[in-house]
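Here the complex is missing a single protein chain, while all its other protein chains stay put.
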């Protein structure tokens, strides 16, 4: 049941073939099995069960809502009324929003069941989902689950034996196992070519990407059928790429940011994780539209659309040459080439185009992001909400102490740098300069689209999912600069983009590609993406062996 | 900089080439080589000296305790990185505030639709006294001059 798509699930619930309550229970059970992936900061299973019951009642009377009974997850930077919303930060560890974000409200009003809030990089800063007070998120691909090992060792997860003695290599996962069981596990399950010993024993693993890693993992691991993330520089598409799911970032201004705790207001867009492109379109249909609470949503009419089957012959696909950057891996490059050829073989016109300012996009982002962060984080003073230090000498001492504890180094560093760039003497040199470069990047896209190019095809990330041990060798800023190169320029221009998983690499990790569309032509983009997805037939992750 | 996962199989590249040859490979529109322009670090502006006064000033404006070696180094790197922007010619280009800059802002009617939610407003505050938020004393005037000498 959990390997169905969202579309199939909706259909079966509407038909009464699946009971909403049963589906919810299955998802909750799966969540327990994959808990060590650390995708969730807060589990709201009781709430989900209540919502599922309500859905079931509506099922019985044939008065179902469009998303009735569908389990979903929401990134923990969307405000959920009465449910802890932490942004994976000490600053908001006990924050209970008094309202629902518009995106959450729409999901719930359509009958979806909220399974929990997902893990992320603190305040959305990062591309690995490793900088969280709740610990890092782990990619389910090539992941050796402890419960799997335990079973093979004849032990039950949570049993007395599994907690009897401490064992250093599994300690990191909070699971304790006896030395005997460990060697048994190693003997029985090791596959030398596919996994190193570290990965196999759990002391190393592949990162989920970020910053919406938790949401990507929630969908990839079968815990839910759709999840919300936020995409500022690639925070939805990057983890979607690493986790082998569809990650869709709509046009800036299509989805409401009311209730989304912002990272960079002029770049943030709520994003959608699903297993298929069609699923993403379904959620998009129910989430899009003008919101009076968000002045950056457009009041253009928003129409729900199904994705038709199209003839690819009428399309012109652009291949921006600057997306072959120095850091790209062979696997990704070859997948990109293969996909370009696929389009061409099917009859589309495929041309090479140029987006000349691409390589500066990430630099531009680093400046604009730091500046906005410095501004957006100014509200965290501990007085109206958030962590408050024990300091009453002066307001400034109190605020500084609260922020020093509440924010991690990444956040503090960006605030510091951002204020530097915004100083009177630096404003023109850095902030305004970055804004000018942003205009050039945006115009790059406009120029290309004005020349009859419909869609751009690029890689999503320069590599497949990296190992945690490798990734954590460098700091957050360096990694962001490397990993977000292809996703970031899209946010600068505000155009829509979707990451579609294409195939598995030699190492068995997902390789994805990105399709970029024109502003406010989201459905057109998804239509092409759907066609592409049908061609590539990506083998989705199936963790049903854990159940 | 090439990021390589530790588990790339040795023969992958060779296998791939063979596969491609079998599939009657199109001449791909994807460029074979990286197209980025290498940046000559000599041409970039130098990072100005981050003296104690500047750092203290920044700390005062940011109210994060970052006035330490690691913090200053982080800042230095961030500025150095940002200096790459100067490689781009932006003569005659207007700054971009928002991609929706040509659209007019939405205007709300002047009606009371919010407020009256004291509980919601106060529920997340750590310290509340009689419905007020509480802060240590802020920017208050220095003690006034002796009143006898006043006019």
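Chains here go by letter, A and B, matching the order in which they are written, and residues are numbered from 1 within each.
Keep in mind that, in the parts below, a contact is a pair of C-beta atoms (placed from the backbone, for glycine too) under 8 Å apart; a residue touches a chain by one contact, two chains touch by 3 or more.
FYI, contacts and distances are computed from a predicted model.
Trainee: Would you mind picking the UniProt name of the chain not drawn here, from "SKP1-like protein", "Glutamyl-tRNA(Gln) amidotransferase subunit B, mitochondrial", "Glycosylated lysosomal membrane protein" or "S-phase kinase-associated protein 1"?
Mentor: "Glutamyl-tRNA(Gln) amidotransferase subunit B, mitochondrial"
Trainee: Write down which of A:208, A:261, A:312 or A:497 is the residue touching the left-out chain.
Mentor: Checking each option in A:208, A:261, A:312 or A:497, the one touching the absent chain turns out to be A:261.
Trainee: Of A:25, A:204 or A:294, which residue touches the hidden chain?
Mentor: A:294
Trainee: In the complete assembly, which of A:399, A:417 or A:498 touches the absent chain?
Mentor: Only one listed residue reaches the unshown chain, and that is A:399.
Trainee: Considering the entire assembly, which residues of subunit A contact the chain that has been omitted?
Mentor: Residues of subunit A in contact with the hidden chain: 78-79, 85, 87, 92, 95, 97-99, 101, 257-262, 264-266, 292-296, 299, 371-372, 374-375, 377-381, 383-385, 392, 395-396, 399, 419, 422-424, 427, 431.
Trainee: Contact with the hidden chain only, please: which subunit B residues?
Mentor: 57, 60-61, 63, 97-98, 100-101, 103-118, 120-122, 124, 129-142, 144-145, 147, 150-151
Following the convention adopted for this analysis, only the chains that are shown with their structure count from here on.
Trainee: As a quick test, compute the distance in whole Å between the mean CA positions of subunit A and subunit B.
Mentor: Using C-alpha averages as centres, the distance is 20 Å.
Trainee: What residues on subunit A touch subunit B, complex-wise?
Mentor: 94-96, 98-99, 193-196, 199, 252-253, 266, 290, 292, 295-296, 298-299, 319, 321-322, 324-331, 333-334, 336-337, 340-341, 344-345, 350-352, 357, 359-360, 363-364, 366-367, 370, 374, 381-388, 391-401, 403-404, 407, 409, 412-413, 415-417, 419-421, 423, 430, 432-440, 442, 462-467, 470, 475, 477, 481-482, 493-494, 506-507, 509, 519
Trainee: List the residues on subunit B that touch subunit A in their complex, please.
Mentor: 1-9, 12-13, 15-16, 20, 25-26, 28-37, 58-66, 70-71, 74-75, 77-79, 81-82, 84-88, 90, 93-100, 103, 105-106, 108, 117, 119-121, 123-127, 133-138
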